[in-house]
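Yeah, one chain of the complex is gone here, protein chain that is, but the others are all in their spots.
== subunit A ==
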Amino acid sequence: QPPRSCEDYWWEWKHCRGLRHAFHHYYAHGELPACRRWRDDYEACRAWEKGRAAAAQEALCKSERARVMEKQKYAPVWTLRKSPPPDWHRPLDQDK
């Protein structure tokens, strides 16, 4: 199945094109948003659902993987933990 439901792609596209989002994007990034990609993803998702077209599946997955890669563009500042901090649940009077 597609990574997100087709309604989610539709929602993201409609939201992206709205005035409110355009304002917030300009305020945060200094430029207007590019929404074309959400529309392409929505159409690929629909094609996937209708006919299981391999090309549509590949295009959609490639687009989503690219989104993930964009988020991992920068080297992290800290190392991630493998388990939570051991003293997170320690009772308070033991900390003193």
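Definition applied: a residue touches a chain if its C-beta (ideal position, glycine included) is under 8 Å from a C-beta of that chain, and two chains touch if they have at least 3 such contacts; residues count from 1.
To be clear about the criterion, contacts and distances are computed from a predicted model.
Trainee: One chain isn't displayed here; going by UniProt, is it "WD repeat domain 41", "Mitochondrial inner membrane protease ATP23", "UTP4 small subunit processome component" or "Probable rRNA-processing protein EBP2 homolog"?
Mentor: "Mitochondrial inner membrane protease ATP23"
Trainee: Among A:L19, A:A54 or A:V68, exactly one should touch the missing chain; which is it?
Mentor: Touches the omitted chain: A:V68.
Trainee: So which bits of subunit A touch the chain we can't see?
Mentor: Touching the chain left out of view, subunit A contributes residues 1-4, 8, 11, 15, 20, 24, 26-30, 61, 64-65, 68, 71, 73-81, 83-85, 87-92, 95-96.
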